[in-house]
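Each remark here refers to the structure printed beneath this line.
One protein chain omitted, others in place.
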Amino acid sequence: MQHTPFDLQLLNACAAILLLLSFAMLAQRRIVALVNLLALQGAMLFIATMLLAWRTGQNHLYVSAALTLGLKVIALPWLLHVLIKRLNVQWDSEPLLNVPGTMLIGLVTVVFSFGLAQPIAELASTATRNSLGIAVAVILLAFITMITRRKAMSQVVGFLSMENGLFFGAMSATYGMPMIVEFGVALDVLVAMLVLGVFFFQIREQFDSLDLHNLESLKEDQ
Amino acid sequence: MVGAVGLLRPHSVALVRRVLFPLGALIGVALAIVAALSLTEPVEQATLHIGLPDLPMHVRLDNLSRVFLALLGSASAGVSLFAAGYFRKGEGTAPGVLGLQYHLFLASMGFVLVADDAYAFMVAWETMALTSYFLVTAQHGIPEIRSAGFLYLLMAHVGAIAILLSFGILQGGTWLFSFDAMRASTLSTPWATAAFLLALFGFGAKAGLLPLHVWLPEAHPAAPSPVSALMSGVMLKTAIYGVLRVTFDLIGDPLWWWGLIPLGLGLATAIFGVVFAAVQTDMKRLLAYSSVENIGVLFTGIGLAIVFHGVGMTELAALALIAVLYHSLNHAFMKSLLFLGTGAVLHATGERNLGRLGGLIHRMPWAAWLTLVGVLAIAGLPPLNGFVSEWLLLQTFLFSHEVPQPFVNMLLPLGAAIVALAAALAGYVMVKFFGIVFLGQPRESSLAAAHDVGGFEKAGLVWLAIGCVLLGLLPRQVIHSLAAATEQLTGAAPNLAGQSWWLLAPLTERDVSYAPLVLLAVIVAVVVATFLIVRVVYRRPVRLAAPWDCGCGRLDPRMQDTAEGFGQPIRHIFVSFFAMERDLPSPHDLAPRYRVKVSDRLWQGAYLPIADLLQRAANSVAWLQQGRISVYLTYSFITLVVLLAVML
Amino acid sequence: MSTVAWLTQFLEVLAALILAPLFLGWVNACRAWLQNRRAPSVLLPYHGIRKLFHKDAVIAASASPLFRVAPYVVFGAMVAAAAVIPSMGTGLPFRSAADAIALVGLLAIARVFMSLAAMDIGTAFGTLGARRDMMIGFLAEPALLMVIFVASLLSATTALPLIAERLVVQPLALYPSLAFTAVAFTMVLLAENARIPVDNPATHLELTMIHEAMLLEYSARHLALMEWAAALKLFNYACIGFALFVPWGASIGSTGIGAMALSLPALLVKLAVAGLWLALLETVSAKLRVFRAPEFMATAFMFAVLGLLVHLLLGA
Partner (left out) sequence: MEFAVLLLTPLLGALLLAVWGARPRAAEINIALSFGTFLAAVAVTVRVINEGNLTAAHEQFFLDPFNVFLVTLTAFVGLTTSIFSRPYMRIEMEHGRLSHGRLRLYHSMYQLFMTMMLVALTTNNMGLLWVALEAATLSTVLLVTLYRTPASLEAGWKYFILCGVGIAQALFGTILLYFAAEKVLGAEGVSALLWTHLAAVKGELEPTVLGLAFAFLLVGYGTKVGLAPLHNWLPDAHAEGPTPVSAVLSGLLLNVAIYAVVRCKILVEGALQSTLPSKILMIFGLLSVVLSALFLWRQRDIKRLFAYSSIEHMGIIAFAFGMGGAVANFAALLHMTVHSLTKSAIFFTVGHAAQKAGSQRIEDIRGLLSLNPTIGWGLMLGSLAILGFPPFGVFASEFLILTTAMKQEPWATPILLLALGVAFAAIFSRVQSMVLGHSTGKRLPHQPALLPVFAHLALVLLLGLYIPPYLADWYRAAASMIVGN
């Protein structure tokens, strides 16, 4: 096997940690911890972006790194923490599926997404092509996280970690999207968060809890 | 010409009554005359530049269309005249809107008859269903009427879907949906059969062919009487037109055994309809079931025509078709007349239930005597028109043993027996209808206030009655013009050459003949003669007295036979047809009540199960959507994974 | 058509009018003998009709014009039928006016009008009679038509005179189909003319009567016409039977008065035998309950259909 340069090793390490964090989120039930994990993910993403920017010398990557730092590491986690305090929702109740089961499904998903990424990675010219599979895995794991949670808050966290996965994917596949798109996406995410914040308060004042089983009245089989 | 009818717009009640409907009637007459006169002319075709960009609407005026246009015009003229006097304020839909719908209905029927491509046909066909639906639900305050309307539109729509499918097959790979293309295309036997069956289903649903008849006895009574008249008299015929058009024109060469299907269904429908008519207690339902019977007779004729055409006996096929067309024409007049009669009664008394009518011949002689004409005609009595078509049909049946197919040539003649039975039963039904509505003593005191029909209504009734008589008395002339259509469809026509104008002898090889005029002359002569003789020879006074009451002292109207009573023998004989629920009073009952409810086995047997099935299917998919967002997310997840797997 | 022909036609109808009551009287007389009662005069029907014409009419107050018109129409229809049926000769002008099917139609007119008239007064018995009569009628009519169909299949026409002619000219042969249909026809005849076993012309017991129930409200000349029409109906049926099954003796084709006169004796003989046969049947059979009547008619119908099938099978 040929020797991979150090920075690449770092990058791969970041990728691995991202995946690990996703699993951790899948298992984690305390919301505060969940948010912290999200922040960590953001941080990893930031580091990875910086490394990549430094390596490829594409300036727009610096910008997106900055975006990541500002948005995903600082702004959103902070926002979430504030919300958590305001609404004091510390604990998530038992997830719909017990942890081992979730883990198992997670593993299968990871295998699936690696298999999925294989053909793409072969085409990719980027140095980080192998981490594309990890990006897909992160997305799908976040998906599962959202499925298995019962609290609105933790679903949102899952949603955001999916966003992280997307960014990582974009980066590792193509060194990021065109600027205009990146800005748009970032803006959307931010707005989404604000909307959600509003949402939480509304839901809260209606049901005085953020438990999702309050939100199961609109259905067909009654 | 047809468009002109549609262009009529309602302004005010008075206008609608005084101007629009008579105008509609005039246009109807004009339409009839033009169509009838142009019967021998060549086919006219035109393309309107509307419709789909790749499929502009075609219209075509050939003899078949002309015959049915004449039917439409002449019958609707009478109905429109009547309607001019009939519709009043404060009955459900505003008269103005009603007038608009009414004339749109007429226009769409006309357009159905001239449409020459699938799209135009479907547009006209569905517009017809729609407008008639609105007319049926004109008095939508009543729940029964609403459900009847829904059932009607549903059946119409299902039928339309079948027709559309049939057209889809008929274009036969050319993907041109003009009828010309369909005529040109040749289909393999299985496809042609499928197209025929679909068309039979679709048009049968509109015509009320067994087992698709359920909407008919609901919808016809629900509608205002002129509308019932149009629906029963004219709209059902558009279905007949459709079957003829598809079978003989678009498919072109039907296989002989196709005919057995409409034949069998037709016979079943005829018996079924007339037997149910006999046990009805609502006069409009009774007439509606009688329409079912006549539809059955018509389809029998069509089936016979197909069989003959299929085995190459084209003259007989032509004769059978003549019988069909003639009967359509007759039924249009008779049934419209009868429905209008009931309309008059309805307006005069506000009663539809036979159990509350009676003795109206004294209060409303015009309506009574004119209805009597229709009654005698539809009962198939010479010299009126109903008899002629049945005579023709029976005559054709007498050849059916010559069909070169084993068994079939044995079975077909039995069809004649069934037709005869149906005709005789029709007589029974009509005696019941007329006798209970107009004869005897009024069963309710309120009937004393009944008033006779007004001017417009009278005119409409007279027009139709005259139609019945003339169609009965001048069969040769009528057949002569109908022959143009059969010429077009089967390439053959009965040979009427060299016969005297008052005689009808369509079958040359067996000199059978029928001269209604002569019969009428004899009967009238004898009646007048005896009358005069009796008058002259024995001039004795006539004393009026109370009828014989068997000495019981007081005779009251409730002693008369009720509608149920009059239907009793039929219920007794054809008991297996009905799903009956009866409660008979016990001998010790102080206030004895007799109640019988006769309903259609098919309804419980076929229709309710289908609805039930659908509902259960709906319930079984409902759990898919149980409101839990994680479940929904799982759907998305699975979908994504599956798609990725597929795409990989 | 020559005036002679028309004259003959007229005479034939006249003969029918005159002979009909006689035939009725003859049947009744035979019945009396067979039941060893003292027979009434054969001419009794004439007396009855004459007597009725001499009375003043009593009509229910609630009667409508239709009630008064009906007897004339019924009578007219019967006369028209008599004109069409080749009782004596087959070559008469009206042969083309109506075929057998139209003939059935004519009889139907009479039935319908009689029933309507019966319902007109609005008494219990009138409607009851009308209902029962229509019930018999709608069962009898198809049976009769089937009978006619069989004959027409044999002779390839539905025109009664032609059927008769073609039967006569054919070499004498045994037609099993005709045998079946003859039975059916006899049953129809009994039912249609209100004879035992379906109805009893002699009774006025309300609950069982059919034909009489319809005439309950009639009196004097109207009743007379009705009675006469009834007699005529019996006569017509008999002549239809002759035309279908024993056409021999009737003058074929010719329109002369002479030929007609020659065929008169044959007709009389046939009538006499037929009357005796009818009386015999009525004597040996018992009156059925009204509810049994449909079964009786169904049997007749079935016989006719059997005849049809037999014909289609054997071609004879």
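In order of appearance the chains are A, B and C, and numbering begins at 1 in each one.
Just so it is clear, contacts are C-beta pairs under 8 Å (C-beta built on N, C-alpha and C of every residue); 3 or more make two chains touch, one makes a residue touch a chain.
The shown structure was predicted, so the numbers you read here are calculated from the model rather than taken from an experiment.
Chemist: Could you list, sorted by label, every displayed chain in contact with the chain left out?
Modeler: The omitted chain makes contact with A, B across the full complex.
Chemist: If I consider the whole complex, including the chain that's not displayed, which of B:Ala332, B:Leu346 or B:Leu633 touches that chain?
Modeler: Within the whole complex, the residue contacting the unshown chain is B:Leu633.
Chemist: Return the single residue from A:Ala65, A:Leu87 or A:Ala170 that touches the missing chain.
Modeler: A:Ala170
Chemist: What residues on chain B make contact with the chain left out of this view?
Modeler: 49-54, 119, 122-123, 126-127, 130, 137, 140-141, 143, 146, 149-150, 153-154, 157-158, 161, 164-165, 168-169, 171, 175, 177, 614-615, 617-619, 621-622, 624-625, 629, 632-633, 635-636, 639-640, 643-644, 646-648
Chemist: For chain A, which residues reach the chain that was dropped from this view?
Modeler: 116, 119-120, 123-125, 136, 139, 143, 146, 152, 155, 159, 162-163, 166, 169-170, 173-175, 177-178, 180-181, 184-185, 187-188, 191-192, 195-196, 198-199, 202-203, 206-207, 214-218, 220
Note that in this section only the chains that are shown with their structure count from here on.
Chemist: If I count C-beta pairs in contact for every pair of chains, which pair wins?
Modeler: Summing C-beta contacts for every pairing gives the maximum at B-C.
Chemist: Centre to centre, by mean C-alpha position, how many angstrom separate chain B and chain C?
Modeler: Distance between chain centres: 35 Å.
Chemist: What's the distance between the Cα centroids of chain A and chain B, rounded to whole Å?
Modeler: 70
Chemist: Report the inter-chain centroid distance for chain A and chain C in whole angstrom, where each centroid is the mean of the CA atoms.
Modeler: Centre separation, chain A to chain C: 102 Å.
Chemist: Using the touch rule from the top of the page, what residues of chain B touch 2 or more other chains?
Modeler: none
Chemist: Mind pulling up the chain B residues that touch chain C in the complex?
Modeler: Listed in rising order, the residues of chain B that touch chain C are 358-359, 361-362, 372, 376, 379-382, 387, 391, 394-395, 398, 401, 409-410, 413-414, 416-417, 420-421, 423-425, 427-428, 430-432, 434-436, 439-441, 503, 505, 510-515, 518-519, 522-527, 530-531, 534, 537-538, 540-550, 555, 557, 559-561, 565-566, 568-569, 572-573.
Chemist: Once bound in the complex, which stretches of chain C touch chain B?
Modeler: 53-62, 64, 66, 72-73, 75-77, 79-80, 83, 94, 96-99, 101-102, 105-106, 108-109, 111-112, 115-116, 119-128, 130-132, 134-135, 137-139, 141-142, 145-146, 149, 152-153, 156-159, 162, 206, 216-217, 220-221, 225, 291, 294, 301, 304-305, 308-309, 312-313
Chemist: Considering only the defined contacts, which chain B positions touch chain A in the complex?
Modeler: 619, 622-630, 633-634, 636-637, 640-641, 644, 648
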